[in-house]
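Of the protein chains in this complex, all but one are displayed in their positions.
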Amino acid sequence: MSRLITNYYEVFSIILFGIGFSTLLFHSNLIKKIIGMNIMDTAVFLFFAAKGYIEGKDAPIIRGEFKEAASYINPIPTSLMLTGIVVAVSVTAFALALTIMIYKEYGTIELDEISEKEETGWK
Amino acid sequence: MNDIILKEIGKIVIPYIQIFGIYVIFNGHLSPGGGFSGGTVIGASLVLYKLIYGPEMIKKIINYKIVMHSMSIALLAYGILKGYSFITGGADLHLFQIPLGTPGNILSGGLLLPLNIAVGIIVGFTIFAFYSLFDEGEL
Amino acid sequence: MEIFSIIMLLFLVGCSIAVSITKNLLASIIIFMSYSLIMAILWEILNAPDLAITEAAVGAGITTLLFVLTLKRVRGVKK
Partner (left out) sequence: MKIIMSVTLSLILIIILLFGVAELPEFGDPNSPVNNYVSQRYLDKGLEETGAMNLIAGIILDYRAYDTFGESTVLFTSVICVLALLKGTGGKS
């Protein structure tokens, strides 16, 4: 259990993941749900980037001349998460476009009102 | 938008933003940056241009045809260049290899610079297309 | 440096809770933008400058722009 104090980056990223998950669950507003999904995304990215960090070593960018390989941090999690950020943006844009279309169809973006209108057959 | 202050400040600021974006793309293999962040900066400058001068001004330069054609051409160029590199790298074909150059110069690193430019074009036009589609439903 | 990063992480948790409990949608979008900026600072601490540049341009700029435009479309038709 003492690892919970030294691994503070991972602990905070899991707490952020939980906050994003509850935001995704209990709001009925669609924009709030998309923000919650983005918070979950960034929490996962923070977890991965924290796994690649090594104490007291440089960023993997050669300044001047090449030092030995043991003086740079692990570059793989950084490059994988660079892919993830851009994909997250395109997913967000698609979700927001669907939100606009839902508004044009139902006149609201609250999920409770949408399901009420579906039940009563408002068309 | 007919604000004279916005227009005059935009004339000064927008070229610097675009030059900074081009710098970030072209130095992607030497310093932090690369196609994704530089393309986002250039897309942001296009968004600012459209915000200040209105949709009629930018429609002469960047319209639906330009956006779609340049994105498709950049994607195809990426695939063809990298496919060529995979063929010459793996098999023993003795085709022409792109020279790597001295590390530290702008023109070095073989295919890294053209690939960065292709990714930058795709990302920049993506940002611009998102903005104009969300704003008024047209490209 | 450890204390600074713990303070920044506490800011992150505070920002995400504030996003969840704010009633006004525009205010919660702006708080989410500051969340992204603090995340960019954290990536600079974690020695990942590429991620920091991309997050500051994409997360704080483009995502906020898309959210605000969607809010304008959703509210603007009602009036």
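In this document, chain identifiers A, B and C correspond to the written order of the chains, with residue numbering beginning at 1 in each.
Please note the rule applied: a residue touches a chain if its C-beta (ideal position, glycine included) is under 8 Å from a C-beta of that chain, and two chains touch if they have at least 3 such contacts.
Since the model is a prediction, treat every value here as computed from it, not as a measurement.
Trainee: For chain B, which positions touch the chain that isn't shown here?
Mentor: Listed in rising order, the touching residues are 28-34, 71-72, 74-75, 78-79, 82, 85, 100-101, 103-104, 108-112, 115-116, 118-119, 122-123, 125-126, 129-130, 133-139.
Trainee: Which chain A residues touch the hidden chain?
Mentor: Touching the chain left out of view, chain A contributes residues 1, 3-4, 6-11, 14-15, 17-19, 21-22, 25-26, 50-57, 60-63, 66, 69, 72, 74-79, 82-83, 86-87, 90-91, 93-94, 97-98, 100-101, 104.
Rule of thumb we're sticking to: only the chains that are shown with their structure count from here on.
Trainee: Between chain A and chain C, tell me the centre distance in angstrom, where each centre is the average of that chain's C-alpha atoms.
Mentor: Computed value for the inter-centroid distance: 11 Å.
Trainee: In chain A, which residues are in touch with two or more of the other chains?
Mentor: 59, 61, 82, 85-86, 93, 96, 100
Trainee: Could you list the positions in chain C whose residues touch two or more of the other chains?
Mentor: 49-50, 54, 58, 62, 66, 70, 73
Trainee: So in the complex, which bits of chain B are touching chain C?
Mentor: 24, 32-34, 36-37, 40-41, 43-44, 47, 127, 130-131, 134-135
Trainee: Would you pull the chain A residues touching chain B in the complex into a rising list?
Mentor: Per the touch definition, chain A meets chain B at residues 59, 61-62, 82, 85-86, 90, 93, 96-97, 100.
Trainee: What residues of chain C sit close enough to touch chain B in their complex?
Mentor: Per the touch definition, chain C meets chain B at residues 49-50, 52-54, 57-58, 61-62, 65-66, 69-70, 73.
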